[in-house]
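Here the complex is missing one protein chain, while the rest keep their positions.
So, chain A:
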Amino acid sequence: MPPTRFEPSQIKNKHKREQILQKIRKVKTQAKLQKRLALAKAEANDPEAKKKRLAENVPRTLDNMREFDPSIMTADPSSSNQAEGSTSAEAIQNEQAADISTDPFASYFTTDDPSIPPKVLITTSFKASKTTYEFCDELVGIFPGAEFRRRKKGKGFEMGRIAGWAADRGYKHLMVVNEDMKKPNAITLVYLPNGPTAYFKLTSVELTQQIFGHARATPHYPELILNGFVTRLGHCVGRMFQTTFPPLPEFAGRQVVTLHNQRDFIFFRRHRYAFRSEEKVSLQEIGPRFTLKLRWIKKNIPAVYNLGESPAALTIEKDDEEDAPVEESENKEEASEEQPTRKKTIPPKQDEYLWQWKSELETTRRTFFL
């Protein structure tokens, strides 16, 4: 009689069925384990073979299967894939030149004294709770030029107005920690005086106290590591964070602040490092850790909707063009002499979004924007 295969699943007795299946499973796992051990043994003697195997079997991850984004900044754009002939080397250089001229962060890179930390004003949404204040304490410790102020309620204390005042008083950044249900849930980072406003969702906040074996922070200016900011938008965000720290770090402090972007999540970490050898460095974590996710970026500082504002008074235009400029210039001179040097930064009336996260933009799992 020819051998017939008797499937274990046909056994009606559950105990017996389970027994048989366990035996089969055990045999299979043992075979697999033996194979792996044999491979490991062979490769222990022959590292080249291991390298070869690893090189052949590169796993596909979301990060290396990422969707193509034309705004990814590469070192040599002319060599990258060009779908249309429009992106020529000249066009790219023109674009870059335009970017340089309209760079909102230019003032950071052209300061006279790189050891002055940029001033950061940290505040919360109105009526914050204890957890938010604790988090703000930590933030003040992170940024060397940071100051904390409590937020007041009322008509004249909108975010745009506060940004205007801060800009006039020489602050470079405004950071507003938003709160929901007694927990900080978002950070709005405004680059002053005219700079972009970015809104991040804040998650996984762990304060210094909660980290086991944490190091103690010193007032030295930290080094900065910005990982994974690939696209144009990512560059913008990365530079925004860069501008919050003083340009010249104090290496004697051996502190490093990392903002690592992975799949659109920006992980903030602060470590103290020590080089143990040429190839080894040991890290001890200081300070809070949190995760940010970019939700939107606006072009200017936040707008203040002045609803109920009476419309501007009617002005009659003068017909004579020759007289008008002369008069205006005279008036301007007088005005400038009277006023002190304090400028007045007026927040805009309307918001202009540069980028906004929308769930419909994420068409595949492999789409990332930063």
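Going forward, a residue touches a chain if its C-beta (ideal position, glycine included) is under 8 Å from a C-beta of that chain, and two chains touch if they have at least 3 such contacts; residues count from 1.
Quick note on the criterion: contacts and distances are computed from a predicted model.
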**Request:** Identify the UniProt protein name of the omitted chain, choosing among "Tubulin delta chain", "Cyclin-H", "AP-1 complex subunit gamma" or "Ribosomal L28e protein family-domain-containing protein".
**Result:** "Ribosomal L28e protein family-domain-containing protein"
**Fill in**
Of the candidates A:Thr131, A:Thr218 or A:Gln242, the residue in contact with the absent chain is A:Gln242
**Complete:** Considering the complete complex, of A:Gln34, A:Ser115, A:Gln209 or A:Gln356, the missing chain is touched by A:Ser115
**Asked** Which of these, A:Gln19, A:Gln34, A:Ser129 or A:Ser204, touches the one chain of the complex that we don't see?
**Response** A:Ser204
**Item:** Absent-chain contact - pick from A:Leu21, A:Leu283 or A:Leu361
**Value:** A:Leu283
**Request:** Can you work out which residue in A:Glu18, A:Asp46, A:Asp103 or A:Glu147 touches the chain that's missing from view?
**Result:** A:Asp103
**Fill in**
Note that chain A touches the absent chain at residues 51, 54-55, 58, 61-66, 68, 72-76, 78-81, 96, 99-100, 103, 105-106, 109-110, 114-115, 125-126, 155, 158, 201, 203-204, 224-230, 235, 238-239, 242, 247-249, 251-254, 256, 258, 260, 262-265, 267, 269, 271, 273-281, 283, 291, 293, 304-305, 307-308, 359
